[in-house]
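Of the protein chains in this complex, all but one are displayed in their positions.
Chain IDs A, B and C follow the sequence of writing; residue 1 opens each chain.
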Amino acid sequence: MIHTHILVCGGTGCRASQAKEVQEELVSLIRDKHLSQTVQVTTTGCFGFCEKGPIVKIIPDQTFYTQVTPEDARDIIEEHIIKGRKVERLLYEDPKTKKRISDSVHMNFYKKQLRIALRNCGIVDPENIDEYIARDGYQALGRVLSIYSPDEVIDIIKKSGLRGRGGAGFPTGKKWEITSQVEATQKYVVCNADEGDPGAFMDRSILEGDPHAVIEAMAICGYCIGANKGLIYIRAEYPLAIGRLLVAIEQARKYGLLGRGILGNDFEFDIELKYGAGAFVCGEETALINSMEGRRGEPVIKPPFPAEKGYFDCPTNVNNVETFANICPIVLKGAEWFSSIGTEKSKGTKVFALAGKINNVGLIEVPMGTTLREVIFDIGGGIKGGKKFKSVQTGGPSGGCLTESSLDMPIDYETLLEEGSMMGSGGMIVMDEDDCMVAISKFYLEFTLDESCGKCAPCRIGNKRLWEILNKMTKGEATEKDLEKLIDLSHTIKDTSLCGLGQTSPNPILSTFKNFKHEYLGHVRDKQCEAGQCKDLLHYTIDAKMCVGCTACLRNCPVGAISGEKKKPHLIHQDICIKCGICYEKCKFNAILHQS
Amino acid sequence: MKTIKLSSFAIETVEEACSDFQYREDELINILHRCQHKLGYLPAEVQEIIAQKLQMSVAKVYGVVSFYSFFSMIPQGKHPISICMGTACYVRGAEKLVDEFKRQLRIDVGETTQDGNFSLSCLRCVGACGLAPIVMVGDKVYGRVSAKQVKDIISEYQKSMV
Amino acid sequence: MTKVKNLEELVKLRNKLKDKIQVRTITEGSDLIARVRVAMGTCGIASGAKETFEALIAEAERLNMKVLITTTGCMGACYAEPTVEVTLPNQDPIVFGEVDRKRAVEIINEYIIKGKLIDGVVPQNHQSI
Partner (left out) sequence: MKKIHLTIDNKAIEVAEGTTILEAAQKVGIHIPALCHMKMDDIHIENRPGGCRICSVEVKGKRNLSPACATKCLDGMEIKTNTIRVIHARRNILELIISDHPYECLTCAKSGQCELQTMAQDLGIREIHFEGEKSTYREDFSKAIIRDMDKCILCRRCITMCSDFQTVHALSAVERGFEAVVSPAFHMDLNESSCTFCGQCVAVCPTGALSEADYSKDVIQALANPEYTVIAQTAPAVRAALGESFGYPVGTSVTGQMVTALKNLGFDYVFDTDFAADMTIMEESAELLERLTRHLEGDKTVKLPILTSCCPAWVRFIEQNFPDMKEIPSTTRSPQQIFGAIAKSYFAEKIGVPREKLIVVSIMPCVAKKYECERDEFKVDGDPDVNFSITTRELARLIKISNIDFKQLEPSEFDQPLGESTGAGLIFGTTGGVIEAATRTAYELQTGKKLKKIDFESLRGMEAIRSATVDFNGLPIKIGIAHGLGHARKLLEEIQEGRCHYHAIEIMSCPGGCIGGGGQPFHHNKTSILLERQKAIYSEDKQMKIRKSHENASVMKVYEEFLGHPLSEKAEHLLHTSYFDRSSQITIDDSEM
């Protein structure tokens, strides 16, 4: 019977530092020592600690070895497995105490992720309210209703320092307070689940994985501001989340956790769903309210804010999904606990959807103040395919691209703004050397262009012009004068657009221009795309010296633009070539050249 | 008098949707969702009846329909092909897939092939960023698609037609 | 389901449920031999988690094993979907990545029955409150 497992990290980072060789060595030693019946070596996914790779972990004693070389394998087997003595020099040294830590149980600092909003995701069955209740579900609501006054709860939220997770970071407690103080017979709690950033999916994951967390928090909010009705505005493109929310709402009603007289108190609250229909601008509060009222999702000028005049002109508190998901733990564990996490001005954690040219694409939650480097290289496992990190984009189409120099900045609302990006809803897209920053700007502008409601002139026409200039650049048709116009116009659009969409739409341009000015100049002056992404600036040729005539390019070319005989150098016919780049990807001999 | 011609099924569908939502103008989007779900798309005639039932102007209904990208006035192909254009998919080459599908099907994004088999659309982040780039045909998800696979995906459905 | 009348009842209910379902490890005396959770968010389903889920149930039924298999939300490891978490009695949960039908059968036969790990374990590098 197997009683000891040796886990060897198979993540890209560790692989690059000989993890495979370590594993082979371990396996052969086990075979030599006739331990195969009791000890098993297994490859795992990334441990998220790539800077100290390769990682080897022993189960069940949880020993955590770092920077293991193939030569160390012998000590691990002979000392640790056979004699039961840990190999001291391979244990992780705490950089502060200089002490070596023997097992991962005491290595929680290595666990850079802390899950508050995602606390139940991947743990509870979202369609079974019992599992939620078993994990303290609805205890916060219960305590709020029987112990606290609305003002006391608002005070807790204010003291916790929680800020809106939808992007701008307005203090949540304050928002609740404002709505609670407006006098009206009818008020509403709205959950904004119209997540639309391309590359962001945390709200959807929370709703799919832990719908009750949002329902409970909305009820608490209703109690605080004096609303008996909650509305969740959710994208119709999220059928699974919708289905699970409906099940959850029904179950909560059956338990009397929604409806009249909740938990024996004189409090009524119920929730209804409203569906979005594919308009990103509806993430903006006033547009969202227009859409919920069955109209075109066009924003209107604030003030009045929804807190005064919202859904059907009633005071309305709008928070996003992740914000709500933080409420119950704050109520249960206290404002002090929450405010002890994070930085001075940004408390708690933030969920990010980590994607792009990164190994561990996924959903992560880290305390505010974690650095981008930790997120990308430790948790994210570094850049895919061993390429060079170039930029990380946060804040979606409203955000910006940050460079190497920002990697050690702690993530919080203010720092990201200072660095020329923003928190946004939490998309985090990693880009490598193959990504052209001009093309990325164009991509985001295309998005804004698609999603602009068209109401105000700077956003409607201005973004079109920005896109056109960028398009000219990627085609090598732009001049330096165009570049000047691009920046000038960007500032005007920021300064004069009606809503947040337009006011932030030039951010991708301004931040990439700030950090990658030479790439813009390269496109306009030299008509060159250094990343090799702008296909109009490239042409593909075959280096006859390198080409072995394997025919791989010829066979894979979708348009038949390549000719050549077997084992003889091939040729690309420029008039047929559509510059799709498949030959470049397929060639194993570096014989395809792409040049500006 | 102007006459609006529609099938009895469409009329019933609209009537049911409107009555389920108490003929409320503010429920227009929910009603449109329901009708599109049942009818596949929202032809002008359907919008005319919805407007009549909700006692609102058809210009307003169309204003809403044309505002939201989820609503369509063109019937979708038998096999609707959607390419995710979320950032994650974009940086992993979704644009090339769009180009290739356009080339293979000889239609633009937002169009349906003449035989009605395929329609092509782009969507924003399906949330399967780990599998980027993503292509969906109907409900089926294709992950880590390369431009080369495009032809195979199309022929998979062409075969099933014969 | 009956209505929960007050906070006291809710606390009682929680304590009862905690014993019944919350436990991450399986308590002694239970006849369960394993608890399995399949991450079934959109990303999981898009990667084939439904098939995985069905395969696990079918295999457990075929072997007539008492395994509690439930669905759950996204575990966060999109790059390794579909992901499956398995908890054996008195052991820490293990998460397996990229579990297709074949690997689902393997997990039951190798890990649950024999205690042997299979490649592709996804280390859990987060703490949850």
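We adopt the following convention: a residue touches a chain if its C-beta (ideal position, glycine included) is under 8 Å from a C-beta of that chain, and two chains touch if they have at least 3 such contacts.
Predicted model, so just to flag it, every value in this text is computed and none were measured.
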{"item": "Neighbouring displayed chains - absent chain, whole complex", "value": "A, B"}
{"item": "Touch criterion as defined above, residue of B:Lys60, B:Lys78 or B:Lys151 at the omitted chain", "value": "B:Lys60"}
{"item": "Contact residue for the chain not shown (choose from A:Pro410, A:Gly462, A:Gly564 or A:Gly581)", "value": "A:Gly462"}
{"item": "Chain not shown: contacting residue from A:Asp495, A:Asp526 or A:Asp543", "value": "A:Asp495"}
{"item": "On chain A, residues whose C-beta touches the chain left out of the figure", "value": "279, 296, 298, 300-301, 303, 449-458, 460-465, 468, 485, 488-489, 492, 494-498, 503"}
{"item": "Residues from chain B at the interface with the omitted partner, ascending", "value": "1-9, 11, 44, 47-49, 51-52, 56-63, 66-67"}
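By definition in this document, only the chains that are shown with their structure count from here on.
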{"item": "Topology of the chain contact graph, where touching chains are joined (line, ring, star, complete, other)", "value": "complete"}
{"item": "Comparison of A-C and B-C (more C-beta pairs in contact)", "value": "A-C"}
{"item": "Euclidean distance of C-alpha centroids - chain A vs chain B, Å", "value": "27"}
{"item": "Whole-Å gap between the CA centroids of chain A and chain C", "value": "25"}
{"item": "Chain C, residues touching no fewer than two other chains", "value": "41-43, 77-80"}
{"item": "Chain B: positions in contact with at least two other chains", "value": "126-127, 129-130"}
{"item": "Parts of chain C lying in touch with chain A, wherever the complex brings them together", "value": "1-7, 10-11, 13-14, 17-18, 20-22, 37, 39-43, 45, 70-80, 83, 85, 91-92, 97, 114-123, 125-129"}
{"item": "For the chain A and chain B complex, residues of the former touching the latter", "value": "196-201, 204-205, 236-237, 274-280, 291-298, 312, 353, 355-357, 361-362, 393, 396, 427, 429, 431, 435, 440, 443, 447, 450, 453, 556, 558, 578, 580-582, 585"}
{"item": "Residue ranges of chain B in contact with chain A within the complex", "value": "24-30, 32-33, 60, 63-64, 67-71, 85-88, 90-92, 96, 99-100, 103, 123-127, 129-130, 132, 146-148, 151"}
